[in-house]
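A single protein chain has been omitted; all remaining protein chains appear in their positions.
Chain lettering (A, B, C and D) follows the sequence in which the chains are written, and residue indices restart at 1 in each chain.
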Amino acid sequence: MEYMLNKTGAPPGTIVYSGKDTTEKVRITLIEYNETQFIEKNFYDFSECLESVDPNMVKWINVDGIHKVELIEAIGKHYNIHPLTLEDIVNTNQRSKFEDYDSYVVSIMKMIYYDGEIRSEQLSVILMEGLVISFQEIDGGDAFDLIRNRIRQGKGRIRKVGADYLAYALLDAVVDCYFTILEKFGDRIELLEEELMEEPTKETLKQLHHMKREMIFLRKAVWPMRELINNLERSETELIKPSTDIYLRDLHDHAVRVIDTVETFRDLLSGMMDIYLSSVSNRMNEVMKVLTIITTIFVPVTFIVGVYGMNFDFMPELHSKWGYPLTWFVIIITIGSLLIYFRRKKWM
Amino acid sequence: MEYMLNKTGAPPGTIVYSGKDTTEKVRITLIEYNETQFIEKNFYDFSECLESVDPNMVKWINVDGIHKVELIEAIGKHYNIHPLTLEDIVNTNQRSKFEDYDSYVVSIMKMIYYDGEIRSEQLSVILMEGLVISFQEIDGGDAFDLIRNRIRQGKGRIRKVGADYLAYALLDAVVDCYFTILEKFGDRIELLEEELMEEPTKETLKQLHHMKREMIFLRKAVWPMRELINNLERSETELIKPSTDIYLRDLHDHAVRVIDTVETFRDLLSGMMDIYLSSVSNRMNEVMKVLTIITTIFVPVTFIVGVYGMNFDFMPELHSKWGYPLTWFVIIITIGSLLIYFRRKKWM
Amino acid sequence: MEYMLNKTGAPPGTIVYSGKDTTEKVRITLIEYNETQFIEKNFYDFSECLESVDPNMVKWINVDGIHKVELIEAIGKHYNIHPLTLEDIVNTNQRSKFEDYDSYVVSIMKMIYYDGEIRSEQLSVILMEGLVISFQEIDGGDAFDLIRNRIRQGKGRIRKVGADYLAYALLDAVVDCYFTILEKFGDRIELLEEELMEEPTKETLKQLHHMKREMIFLRKAVWPMRELINNLERSETELIKPSTDIYLRDLHDHAVRVIDTVETFRDLLSGMMDIYLSSVSNRMNEVMKVLTIITTIFVPVTFIVGVYGMNFDFMPELHSKWGYPLTWFVIIITIGSLLIYFRRKKWM
Amino acid sequence: MEYMLNKTGAPPGTIVYSGKDTTEKVRITLIEYNETQFIEKNFYDFSECLESVDPNMVKWINVDGIHKVELIEAIGKHYNIHPLTLEDIVNTNQRSKFEDYDSYVVSIMKMIYYDGEIRSEQLSVILMEGLVISFQEIDGGDAFDLIRNRIRQGKGRIRKVGADYLAYALLDAVVDCYFTILEKFGDRIELLEEELMEEPTKETLKQLHHMKREMIFLRKAVWPMRELINNLERSETELIKPSTDIYLRDLHDHAVRVIDTVETFRDLLSGMMDIYLSSVSNRMNEVMKVLTIITTIFVPVTFIVGVYGMNFDFMPELHSKWGYPLTWFVIIITIGSLLIYFRRKKWM
Partner (left out) sequence: MEYMLNKTGAPPGTIVYSGKDTTEKVRITLIEYNETQFIEKNFYDFSECLESVDPNMVKWINVDGIHKVELIEAIGKHYNIHPLTLEDIVNTNQRSKFEDYDSYVVSIMKMIYYDGEIRSEQLSVILMEGLVISFQEIDGGDAFDLIRNRIRQGKGRIRKVGADYLAYALLDAVVDCYFTILEKFGDRIELLEEELMEEPTKETLKQLHHMKREMIFLRKAVWPMRELINNLERSETELIKPSTDIYLRDLHDHAVRVIDTVETFRDLLSGMMDIYLSSVSNRMNEVMKVLTIITTIFVPVTFIVGVYGMNFDFMPELHSKWGYPLTWFVIIITIGSLLIYFRRKKWM
C-alpha cells in the first residue's frame, strides 16, 4: 500500500511524473458525439488527434498514461491549462481535489480497484466548454466501458446533453467503483466475523489487521473524494448547466453513502478486535482451569502417598493391616470433594 | 443485517429495483378525504386508481411494493416526477434523504421493525399539492394503521388539515417505530447487564457483540433520518403550510431524542464490554489464586516427605523415635504458616 | 434508571400522561405579589383558583402533579396554550427544550434529586405577560422553597421585578440542584478512588460501573438543559426584559460549569477503570510470582530427593557416609542460588 | 484538588464568599502612575484608600483577599459595579469568564501555582476608564511583582500607556504562570517516562494516575482561560485602545500554546499508561516463562525417578547394574532436549 511519495524540492509548476516507471506508449482515445453522430478513434500522437476534432460535437479525450510528460505539456499548451494543473495531473501522490480556473474546472481523484488487495489509480478530469479531457495512470481496465457503450449506442440521456453531464458520468462511475470494492469488503468482514466467533487463529488476527489497514487507506481516499464532489456541487462555474445540478446532488449523496459504509466497517472492525482479544482471554481461562483442576487434584494426594514412602523406622501406620486401604480411601475422598468443589465453582 | 447493495455502473436515472426478488402483486391503496367525506379503495392497476381520484379532496396513494418498475414509472410520468426521484424510490440501498423539486418534495427513509432481529424497509413519501404518495417495500404490517383509523373515524386534527399534515403524520409514525424498537432494546440491555454482573458466559459475549452490531446498524439509520427531518423543517417549500411548522419542530425533537437514546445505549454497551473483560480477568484471578494456594501448600511439604523417602544408609533421623512425629509437626507448621500468610494477603 | 418510555402511535397533539400511575389529588398553588402585596393560596380546583387571580400582580401558578390531564387541558384552554405544549408537559419522556410561541415561552426540563440513586422529575415553566405557570411531576420536596421564602419575606430583588425574573429564578434553582448532586457525586468519587488505590474488590467494580451509568444518565439530562438555556438567552421574545438578560447570561455560565464538572467526572471515572484493571493485573502478577518462586524452589529439590528414593541395587552414593549430608548441601545451595536469582530479578 | 463547591439556592446577586474560611485582614494596595509620577500605598480601609486617589493618573487597586464581603460591596457601590459581578468575584468556584458591562469590563480567571501539587487561586480584574481593580483570593506570593517593579522603575512601555495595557499585563502574567507549571510538569513527565521504561513499580502507576488527574484539572482551568481571552480580544469595548489589540492577539497565541502543551501532555500520559500495561504484561510473560521452563524440565524427570522408587517385587531394572547410570542418562537427555526446545522457542 503506498502512503505517499514526493518530489521534494522541485519548483512549483514543474511537471514531473511521480508514479511507477513505465515505457508504455500512451494511447489517446477521442470520442465525439452529438444527438445524431458518434465518432471514436485511437491515437498515439496528440497532433493527429487534434486534426480529428470537430468543434460542433461534444468531445471526450481520454489519455491512458501520464508518464509521458511532453504529451501532457502539449495538451496543456493547446488548451491553455495552468502549469499547476498539469503538475497535479502527473503527480500521482495528489490528494483528491477540485479546482475552478474560470475557463475550465479540474477534478483529480483516486479510482480504486481490487486485484488481491485494494489499489488505486489517479484520474484527472478536465471539463471545458464542449470538451472533457480525462487522464488515467494505467491503460486498460477502467470503469468507463459502460459509459462508452451508452455513448456508442446513444441510449439514455448522455448523447442529448453536454460535456458537463459526461464529466458527471465519469465521476459517478468512479464512485460506483468504491461501492463495488466495499461490497467485496463487506463479504470478507462477514467471513472473518464467523471465523472469529468460532475459532480464531493467528492468521485471523493478521487478516483483521490487514483489513484495518485497508480501511485506513480507503478512508484517506474517500473523504477527499466527498470534499471534491462537495466543492464541485457548490462551485459557481458556468461550465456546469443547472440541469446537471440535480445529478451532482445525487452524486454527493452517493459519496456520503460510501463514507457511511466505510465508517460502519471501521466500527465493525474495531468491535472484531475486541472479540478477538476476549476470545483469546477466554481460551486462556479455559487452559488455566484445566491446569488448576489437574494440579489441585493430584498435588495433595501425591503428598499423601509421599508420606508413606518415607523410610522412618517407627511409622506405626505402615504395619497396620488397614493402612493401605485407608490411604486409598483418604485419596478418593480428597479427589471426590475437590471435584464437587470445582463443579460448584462451575469450573467443570 | 444488510449493509449495502448496489447497482454499480447503471446509468443515473435508470430505474432499477435493487431489493429482494419477489413476484407479489403490487397493491395500491387510495384514501381520499376532506372534513366531511372519506373514501378508501384498493387497486392493482394504476390507471383504475387514477379514475377514482377526486381533485377536491386530500389524496393519499400508498403503493405496497416497489419491485414493479413499470408501475413506478407510470406514476412518475403521470405526476411529473423526476427520473432521479424514481430511481431513489426503487433503489432500496438509499440513504435517508429529503429533496425539494419545487412541484413536489420527497422524503426517503428507513422504516424499522423487529422480528427476531432489527430489519428495515424503505419508505418514500412524496408530497404534492393536495396529494401524498407513499411507496413501501413490503405489503402488510406497516406503522400506518393508526393514521388510517384516525382518517376513517375523522378524529383529531387530521381530516381538517391538508396533505402536508398527512405527510408529517407518516413521518411521525416512522419515528415512533424507532422508539418502539429502542424500548425493546433497552429491556434487552438491562437483562444482559444483570447477566454480566452475575455470571457471564461465552453466550453473553456473543449477544453483547450482536447488540453492538445492531446499534451500529441503528445509528447508521437514525442519523440520516434526523438530517432528513432537519432539511424538511428548514426547506422553503410552499407545499408545507406555516401551521404545520410547529409539528415538524416537534418531530425534530423526537428524532433528536431517538439519537440521544441510541448514543446512550452505545455508551452503555461499551461500558458492558469493559465489565465483561474485567469479570473474566477477575475470574482468572480467582482460578490463579486457588492454583497458587494449593501448589504453595503442598509442594514444600511434598519435598519434606521426599527427603525421608531417600534410601541413604546413613540417615540418623530415620532411626530416631521422634523422626516421624517431628516430620508431621514440621509439615503442619509449614501448612499452618502458609495459610496464615494467605489470609493476610486476603487470598482466601 | 429510566431511559425512555413512549406513547407510540398516539396522534400528535394528543395529551396523554406518560409517567407513573398515581391517583393523588393535584394541588395548585397560587402566589401573587407586587412590591407591596403578597398572597399565597392552595386550591384543588382550577376554576376556584382563577377567581382569586388579581390582574395587577405578578402571578405564579404552580401545579404539583401532571397526571390529571383534564386539569392541564383546562389551564391550556384558559391561557390559550398550544396542544403540542400541553402534550409536552404531560409526556414525562420529554427532552429538555425551550419553545417560543409569541404569546408565551415554555421551558421543559429535568429537575434531579437524590434518594439513594439519582432520580429526575419533569418541570415545565410557562412564562406569559405577568404570569408564570410551573408544572411539577410530583407534589412535595421541590427546590423552590427558597424562592417562595424570598417572595414571602419580600427580600432581595424578586418582589420588585416582573414574571420574567421569577421564571429565571425557577430555572436557576433547577441548575443549583445539579450542583448539589454533583457535589455528592464528587465525594463518592473521591471515596471510590481511595478504595481503588488501596484494595479494590468486586464490589468496587460494581460501584464504579454504577457511577458510570449515572454519569451517562446525568450527561443526557445536562446537555439539553444547557441548550434550553442557550435558546432562552438568544430568543427574541419580548416577555423577557433586557434587565433580566444579564441573569440569563449568568445562568448560562452556571449550566456550562455543570457540564464542565460532568465531563471532568467522566474523565475521572474512565481513569479509574484503568486503575482498577491495572491493579487487578498487578495483583495477578504478585500471585504469579509467589507461585513461580515456590514452584521453582521446590520442584528441582524434590527431583533431587526423588533420585535417592530410587531402589536400584547399585547406587554407590547411597552407601557413602557423606551421601546424605552432601545431598542436603546441594539442596541448600540450589535453594540459595534461586533465592539470589529472584532477588536480582526483584521478584522478592 | 477541588473540583467544585457551591452556594446552592442563594438568590442570584447575593454576595456570599465561598472560599476557605479566614479572618486575615484584607490589604488594599493602591498604585498610581503616569509617565512621570509614581505613588504606591497600602491600606486596610477602603475609604482611606479613596482619599488618596488622583484622577489624573492611572490607578491600580489590588485587593488581597475576598472574604470580607462588606469591603467588596463598598468598592462595588463606589464604582457602580453590578451585583452579579461582585457575586462572581467572591464566589471562588467561578468558571473563567469575561463580561462587558459598558462602563467596565471584568475578567475572572484561575491563577495557578505549585506547592507540592497544583493549586489555584481566583483572580478578578476589572478595567474601567483609567483604573484597574484586581481581587486576589490570598495575600502574598502573586505573579505580579515583575509588573510592579516595571511600574516602579518606569521601564518599558507600561508607564507610558493606559490602564488597558496594565490589565493586559496582569493577564499576561497569569498565562505565564501556566507556562511555569507546565515546564515543571514536562520535567516530571520525562522522569516518569524513564522510570516506566526501566522499572515500573506500583508507585509509578500511582504517580501516573496523579499526573493524569492534575492534567484533567489543568485542562478544566485552561480552556475557559482561552475563551476568556478570546472574548476579550473580540469585545467591542472602548476601554481597550486599538494600540493594545496587538498585545491581546499575542496573549491569545500564548493561551493557545498553553492548550497545545496541555493536550500534548495528555497524549503523552495516555501513551505512558499503555507502556505501563504492556510492561506489566511483559513481565508477567517473563515470570510465566521461568515457571514453565522449571516445571517442564523437572516434572518429567521427577516422574522418572518416581518410577524407580516403586517397591514392586519384580522390577528387573532395579537389579541391573546399568539401571542407575542409564536412568541418569535418560534424565540428562530429557533435560537437554527440553533446553534445546526452549532455546528454539526463544524462551531462554
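To be clear about the criterion, contacts are C-beta pairs under 8 Å (C-beta built on N, C-alpha and C of every residue); 3 or more make two chains touch, one makes a residue touch a chain.
Keep in mind it's a predicted model, so treat the numbers as computed, not measured.
Residue-wise, the contact with the chain that is not shown comes from D:150, picked out of D:150, D:188 or D:210.
On the side of chain A, the interface with the absent chain consists of residues 3-6, 8-14, 82, 84, 88, 93, 95, 97, 99, 199, 202, 205-206, 209, 212-213, 216, 220, 224, 273, 276-277, 280-281, 283-284, 287-288, 290-291, 294-295, 298-299, 301-302, 305-306, 308-311, 315, 317-319, 321, 323-324, 327, using the contact rule stated above. On the side of chain D, touch with the chain left out of the figure occurs at residues 143, 146-147, 150, 155-158, 168-169, 172-173, 176-177, 179-180, 182-183, 186, 197, 246-247, 249-250, 253, 256-257, 260-261, 264-265, 267-268, 271, 274-275, 277-279, 281-282, 284-285, 288-289, 291-292, 295-296, 299-300, 302-303, 306-307, 309-315, 346-347.
Criterion: only the chains that are shown with their structure count from here on.
Contact with chain B and chain D alike is made by C.
Taking each chain's centre as the mean of its C-alpha atoms, chain A lies 26 Å from chain B. Multi-chain contact residues of chain A (touching two or more other chains) are listed as 309.
Viewed as a contact network, the protein chains form an open path, each link joining two chains that touch.
Contacting chain pairs (ordered by label): A-B, B-C, C-D.
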